[in-house]
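Complex shown without one protein chain; remaining protein chains in place.
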Amino acid sequence: MNTMTETARRTSAPPNAAASEIAIHCNLEKVFYGDFLAVRDSNVAIEKGSITGFIGPSGCGKSTVLRSLNRMNDLVMGFRFEGHVRFNGQDIYAKNVDPVVVRRYIGMVFQQPNPFSISIFDNVAFGLRLNRFRGDLDGKVETALRRAAVWDEVKDKLKNNGLSLSGGQQQRLCIARAIATDPSVLLMDEPCSALDPVATRRVEELMLGLKKNYTIALVTHNMHQAIRVADKTAFFGVDISRGGRTGYLVEMGETEQIFRDPKEELTRQYVSGEFS
Amino acid sequence: MSDQTLFANDSGAVELPRLKRSFLEPRALRNTLLTLGTWVAAIIASIPLFSVLYMLIVRGGSRLKLEVLTEFPPAGFELGGGFGNAIVGTLVMVAIAALISIPIGILAAVYLAEIDPKSRLANAARFLAKTLTGMPSILTGVFAYATVVLLTGNYSAYAGGIALAVLILPTVVLTAEEAIKMVPQIMKDAAYGMGCTRTQVIWKVVLPTGLPGILTGVMLAVARATGESAPLLFTALFSNYYLSGLNEPTASLSILIYNFSSMPFENQIELAWAASLVLVMIVLVFNIISRLFGQPRA
Partner (left out) sequence: MALKAFEGIYAGHSISGPPSTGDYLWDRGFRFVAWAGAWIILALVAYILWKIGGQALPAITKYGLSFVTSSTWDVNKEQFGVLPEIWGTLYSSILSLIIGGFFGVTIAIFLTQDFLAPRLAAIFRTIVDLLAAIPSVVYGLWGIYVVIPTLRPLANWLNSELGWIPFFGTSLCGPGMLPAAIVLAIMILPTIAAVSQDALRRVPYKVKEAAYGMGATRCEAIFRVMLPSASSGIFGAMVLGFGRALGETMALAMLIGNANQISLSLFSPANTLASLLASNFPEAGQIEIEALMYAAMALLAITMIVNTIGLYIMNLSARRFEGKK
């Protein structure tokens, strides 16, 4: 692979690879939307049982990379890429792989809270019913709502419509919905950007609590959130040398290292606030 | 009143533009006349509605007694009589039309709005549906005549129902499509993110969320079908009795009104007005139901 840059080579082997399992290994050499090159040279490994944060300025492709991990980009016209994405060693973009199945193992929480227009209980039970869960539905729903730190607020109104909650509560409901089926990996695309600071804090606390049981990949435009919450951080930059805005992975490592002692100049500039 | 001097003109004195409105100034005058004219036109345009309502309530209402709903249409010189069978006939044929056009319409709308909106099939179907909405209602009757009546050899409620179904199908498709398109993309994303197949996204999220809009459109189409008469002229014909089966000529309110309106008998004319009142009331009820469906769920 002599086309790999210095940066990519340096970050291609995740630190302590022997000590922790890799849940998703993603090597995106080129990602296109139609003719537009959205992302290049991004080699990211999501470790089991940890929170990996994606940070970077707007337009750096961090959402694109995240959505490629559960094939949500398939829904966008003209999406294609060169490279591979491996979930537990399995190539999820292989010819005979159904994206529907991939998404059942890799859950997603979106920027805008989007509960279904059904009761709170039915929202959380949605995934369970979808996967024909035959066990204790009530118990699973309660566990999920507790883990999402919203049980106390909704336990008396489980029959109310999910959309009747406040923004922060809706987002925690969406998280409960996503974790109810115990997905292997949980992808979170700027989950707090539509929330006020109080709700944001609560969601961050719940992310730290979820770490015990779930693997999380988190996109955030808020550096301090990454510092607070992420174990590993991947910093993406924007490359405008070819005319458009193409995102690429600049540096990835332990969060402390990225913020205290970044190896790349661009990273240093970003984390010290010289641009955002 | 003196003009204050601020800006210099030729002789050194200044004129502030006069800001007070003068109605005699041509531009202002034109504006006032236009405003007046528009108001007058709006009032004139509402007169017909009030006139129709007045006639319905006064002339129709005076004849609307209980026996009108139970007795049969009177022949020429007869007095009394009613049109209970016509009400039943109308409702039956509208039900047939609904049963045929609603499933097909919603399925097509799902395809047009969700499954493959940009395909050539979708574009063609959408365009043809829009053209069909402009088709004269009598031609659906001609079509049903050429297909059903000639096939079965007799006039029937089936033929009438099918004519009405062809009439309202395009409307159902187009309004359902609009309702489905209104379902927010983020909600669909959530369903896809949970690992739903395309059909599961449609059945578990899109259709339930879009249902109020779909029902509104459906009820409006049903309301329209109820009032139609041209499609029934030579498909269901008319009958003076209650229908005992779907394969025979059937009475309907609209045809009754049409037939009676040209008769030189006071009795029939009064019944025509009463039937008109009942028909308009049924149509209004359907319209109100459609608006109720449109209310978002609390």
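In order of appearance the chains are A and B, and numbering begins at 1 in each one.
The working rule: contacts are C-beta pairs under 8 Å (C-beta built on N, C-alpha and C of every residue); 3 or more make two chains touch, one makes a residue touch a chain.
All values reported here derive from a predicted model rather than from experimental measurement.
Touch with the chain that is not drawn comes from one residue among B:L91, B:I104 or B:L246, which is B:I104.
Here one chain is not drawn; of B:T38, B:S62 or B:Q185, the residue touching it is B:T38.
Only one residue from B:A98, B:V205 or B:A223 touches the chain missing from this view: B:A223. Mapped onto chain A, the interface with the missing chain covers residues 87-90, 94, 96-98, 100-102, 104-105, 127-128, 131-133, 140, 180-184. By the touch rule set out above, chain B reaches the unshown chain at residues 27-28, 30-31, 33-35, 37-39, 41-42, 44-46, 48-49, 51-52, 55-56, 59, 104-108, 110-112, 115-116, 121-122, 124-125, 127-132, 134-139, 142-143, 145-147, 166, 169-170, 173, 195, 197-200, 202-203, 223, 226-230, 233-234, 237, 254, 257-258, 261-262, 269, 272-273, 276, 279-280, 283-284, 287.
What we mean here is this: only the chains that are shown with their structure count from here on.
With centres defined as mean CA coordinates, chain B is found 49 Å away from chain A.
Interface residues of chain A facing chain B in the complex, by the touch rule stated above, are 70, 72, 75, 100-105, 107-108, 110, 112, 114-118, 126-127, 130, 161, 164, 174, 177-178. Those residues of chain B lying in contact with chain A across their complex are 184, 186-187, 189-197, 200, 204-205, 208-209, 297-298.
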